[in-house]
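Encoded as structure tokens, here's the structure I'll be asking about.
Up next is subunit A:
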Amino acid sequence: MIPLHYILFVSTGLFFIGMFGLFTRRNMITMLMSVELILNSVNINFVAFNKYLYPEKLAGVFFSLFIIAIAAAEAAVAIAIIINLYRNIRSIDVEAADELKF
Partner candidate 1 sequence: MEASVVVFYILSAFILVTGALAVTSRKIFRSAIWLLFCLTGIAGLYFWLDMQFIAAVQIVVYVGGIVVLIIFSIFLTQQSGKELPPPIRSSAVFSALAVCAGFLLTCILLGQYGRFRVPEPRYDYGGPDMSVSAIGTQLLSTTEHGYVLPFEVVSILLLAAMIGCIVLAIKPKSDEK
Partner candidate 2 sequence: MNLSILVIVPLLTVLALLFSRGQNAIRWLSFAGVTVQLVLSFVLLAVFWKERAAGNPVSMLFEYRHAWFSALNIDYHVGVDGISVAMILLTAVIMVGAVLVSWKIGPHSRVFFILLLLLSAGAYGFFISLDLFTLFFFLEISVIPKFLLIGIWGSGKKEYAALKLALMLMAGSALVFIGILGIYYNSYGPPSLYWPDIHPAVSVQRIFFPFLFVGFGIFTALFPFHTWVPDGHSSAPTAASMFLAGISMKLGGYGCLRVAIYMMPAAAAEYSPYIIGLATIAIVYGAFATMMQKDLKYINAYSSVSHCGFILLAIGMGTRTAIVGAVMQMISHGLMTALFFAAIGMIYDRTHTRLVEKLGGLLKIMPFTATIFVIAGLCSLGLPGLSGFVAEMTIFMGSWQRPETASRLATILACASIVITAVYILRATGQTIMGPIKDPQYNSLTDASWNEKLAGVLLIAGIVVIGVAPFWLNQLINK
């Protein structure tokens, strides 16, 4: 059977892939996607911990459930905001939205 930290490595890898996307992608929607990846890695963590170490309670599982729910909500609001911004500046490039600075 696979030891725990292999799974953890996978999730961490996913986590940093997401972070890489967040750093490099200039399209807001793709940035959002990267955030979703990060959240998923967290979910994997929770489930794995729950499964391997603390099976007597389902704390981890529930946490990941709630994370999923919230991720959905967050994505929705984010997209709404992005669309609204798109209305104003006709672009979804983050570089385009740097009027506020210094």
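Candidate selection criterion: all candidates are chains of the complex that A comes from, given by their letters.
Methods note: a contact is a pair of C-beta atoms (placed from the backbone, for glycine too) under 8 Å apart; a residue touches a chain by one contact, two chains touch by 3 or more; residues count from 1.
Keep in mind the model is a prediction, meaning the values are calculated, not measured.
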Determine, using the touch definition above, which of 1 or 2 touches subunit A in the complex. 1
Per the touch rule, the subunit A residues reaching candidate 1 in their complex are 1-10, 12-21, 23-27, 29-30, 32-34, 36-37, 40, 43-44, 47-48, 50-53, 55-58, 61-62, 64-66, 68-77, 79-84, 86-87, 92-93
